[in-house]
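Removed from the display is one protein chain of the complex; every other protein chain stays in position.
Just so it is clear, A and B label the chains in written order, and each chain counts residues from 1 on its own.
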Amino acid sequence: MSLGYYFLLPVIFSFLTPYFKKLGSFTLRGSSILLSFILFVQSIAYTTMKLPQISQFSIKPPLGIAFVLDGYSLLFLLIFTFSAVIVSFYMLWYFKVNPKRDEARFYVFFNMLIAGSIGMILSCDIFNLYIFFEIVGICSYTLSAYNKDKLGLESGIKYLIIGSIASIFIVFAIMLIYLQIGTVNLGLIAQRFHEIDPKISVLIVLMLFIGFGTKAELFPMNFWAPDIYQGSISSVNGLFSSVVAKAYLFVFFHLFYLFGLSSKYMLFVMVIGAITFLVSEFTALNQTNVKRLFAYSTLGQLGILFMALSTNSSETVSGALFHLTSHSISKLLIFLALGILIHHLKSTKISIFGDFKSRFLTIIFAIGFLSILGIPPFSGFVGKILILKGFALSHNYSAIAFILLVSIVEAVYFFRLTAMMLDKKGTKRVVHVGFINYILLCVLAALIVIFGLFPSLLIHYTDLAANALINPTDYLKFALGVGL
Amino acid sequence: MLDFFNSTQSIHAIIIVGSMALFFIGFYGIATQKNLVKVLVSFDIMESALFLFFIGLHYKVGLVAPIVDDKTKTFTGMVDPVPQAMILTTIVIGLAILALGLSFGIEYYKLTGRNDISKMNELRD
Partner (left out) sequence: MNSIFLLLNILPILFLYQFGGDLHVSFSLTKDFTLSLIQTPLGTFFAYLSLISFLLVTVSQKSKKLSCNYYALQLLLSFAMLIIVLAGDFITFFIGWEIMTWSSYFIISKSNNIDIKSLQKYILFSLASAFSLIAAIVISYSFANSFDFATISASFKSMPFDIQLTLIILFSLSFFTKAGVIGLHYWVVDTYSKAPDLFSSILSAVMSKMGIYGLFLIYGNIVGYQELKIMFGTILNGTDFGYTLAWIGVATSIIATFKAITQDEVKRLLAYSSIAQLGYIIAVIGFGTTYGVAGALYHTLIHTIIKLLLFINVAAIIAQTGKNRFSELGGLIYRTPVSFVMLLIGIIGLAGMPPLGGFASKFMMYNAAINTKFALILIGMLFSGAASFLYCYKLVYGIYLGHPTSKGLETQKEVPLSYLIPQIILALLLVLTGAFPGAFVKVINPILTQFSLKALPYDGVGIMDSAVGNFNGLFIMSAFVAFFVLILLLISRIKSKAKNNINRFDISYCGEVPSKDTSLHYGFGFGTELHRIKFVNAILKRSTATFYDALALQTKRSSELLSRMYYGNIHNTMIIILLFFSALFFIGVNS
């Protein structure tokens, strides 16, 4: 299967959605599951093939546009398609308990969101990348406004305004690059980026930084992020946390290493990441809304990832990618379970953690929390210790101390929630999880435990990804169309 | 005088100055305006400024539009077609986002009677 189908199939399914809707909700829901399943299985098939893979459309790159799949994008492809499978199954439950929702509207944008995210990680052409960026943007604006109430619309509008700012910066950067180099192919840009006049190059880098950094929720640009999480439904929160934010992060570091910026801007990105981590974790302590709380937690984890991914050492980067995968799974787990809780208790206050009675959900939340905190034997631990080990090898002890100290702050609110769940006092309402969710949450929790106990299953891919990210020679060869 | 204006450099200078002025009008708009529609319009002004800037800088005196018809024998003497294609796409995207933003704004206005973005603060802890 050509890589183009990763984009084409969801788009076709998206456009066929009105037709599926006529055929009945079963077809509609089934089609989305089928689509995400096809994409996921195909992604697994790619793990056995030789990488990088390329799909060109009519003209050979660097003139024509192409999709390139290397180790780095493969990891993200697996995460995205897996999240899509889980969320599409979860929506079966969601639409069962909320029968009056507009299903077609959700599935159109859900499919397109997956298409756009995958397009962003596969595209080897900066302008196409921008188009996918906008597709993801439009879909996420609409999905965050899926509840057409005050809060939903407010979050949609806010997201749209911020997205517009980010896209202006990115368009400007792309134009400057084209004016300087005369190409939009990532390979050619990467080869000739150092030829650009230093002042213009600083401008381009800053614009890309602001554009993608805003979307990837870095500190001084992330004041909007918790609002968006608060206004949208839980499954969309899960998607934002494990797919959308990760896609922007992917592009950020893809360009960061491709353009050879790591030596010059490493410290800068690391400091920004550290500040993001610090501020978000401290802010999260004071939250009374669960969705905002987990939004801040997501921001904090993104901060760690920014710190670790910018180090230019394959060990740390591999650890960070492991942490990223584990964080995606854990946050998906938490947000989906949270959706069940919010549905039953009709509240988003933090006190709902003390009000429910379900041993299964308690265990699920506990696994999620422990994994995010990096406590063995869950997958978060491996990621965190690999990151710390990487920092130690480069003798960056201040980063280690910083991460560990702020992690204690993080533990405060996670264990406050845990203690509320375990507290026996007060009236508790029984929460029925539902059969589908039972299986989904079990799968996610099992993955967290399996990756914690047998990390080598995943480390193979993160190593591959880290090497592809830091030494993009293979990627460049394919992006330039050499030997095709 | 006309020759002076007909030189590539002066056209570029005019375009740079003009589009930058336009850009900062948009910039001023988003920095000061709080009405959602005005903010969206400001974004559009900023985008237009970028489009002008980009297209303008790729125009050189004496070159023709990159349109191929039956009479075209050689492909020399045309401006670079890539920026134009890019800008067309970007315009479409910008339009879509503008439409989406306006539709959100209308729905929000229907629900609350407000369109001031700085007063949209129900999403808070």
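We take it that a residue touches a chain if its C-beta (ideal position, glycine included) is under 8 Å from a C-beta of that chain, and two chains touch if they have at least 3 such contacts.
Note that the structure is a prediction, hence the values are computed from the model and not measured.
Asker: Have a look at A:178, A:224 or A:240 and name the one touching the chain we're not showing.
Answerer: Only one listed residue reaches the unshown chain, and that is A:224.
Asker: Which residue from A:12, A:34, A:271 or A:400 sits in contact with the chain not drawn here?
Answerer: A:400
Asker: Specify the residue from the set A:411, A:445 or A:470 that touches the hidden chain.
Answerer: From the options A:411, A:445 or A:470, the contact with the absent chain belongs to A:411.
Asker: Extract the touching residues of subunit B with respect to the undisplayed chain.
Answerer: Contact residues on subunit B toward the absent chain are 27, 30-31, 34, 117-118, 120-121, 123-125.
Asker: List every residue of subunit A that touches the chain not included in the displayed model.
Answerer: Here the touching residues of subunit A are 157-158, 161-162, 165, 169, 199, 202-203, 205-207, 209-210, 214, 220-221, 223-224, 226-227, 279, 282-287, 366, 370, 373, 375-377, 381-382, 385-386, 388-389, 391-393, 395, 397, 400-401, 404-405, 407-409, 411-412, 415-416, 418-420, 422-424, 454-456, 459.
In this section, only the chains that are shown with their structure count from here on.
Asker: Taking the mean of the CA coordinates per chain, how far is subunit A from subunit B in Å?
Answerer: Each chain's C-alpha centroid was found; their separation is 30 Å.
Asker: What residues of subunit B sit close enough to touch subunit A in their complex?
Answerer: Spelled out, the residues of subunit B in touch with subunit A are 30, 36, 39-40, 43, 46-47, 50, 53-54, 57, 80, 82-83, 86, 89-90, 93, 96-97, 100-101, 104-105, 107-108, 111-112, 117, 120, 122-125.
Asker: Looking at the complex, which residues from subunit A come into contact with subunit B?
Answerer: Checking each residue of subunit A against subunit B gives 127, 130-131, 134, 137-138, 141-142, 145, 148-151, 153-158, 160-161, 163-165, 167-168, 171-172, 174-175, 178-179, 182, 184, 226-227, 230-231, 286-289, 292.
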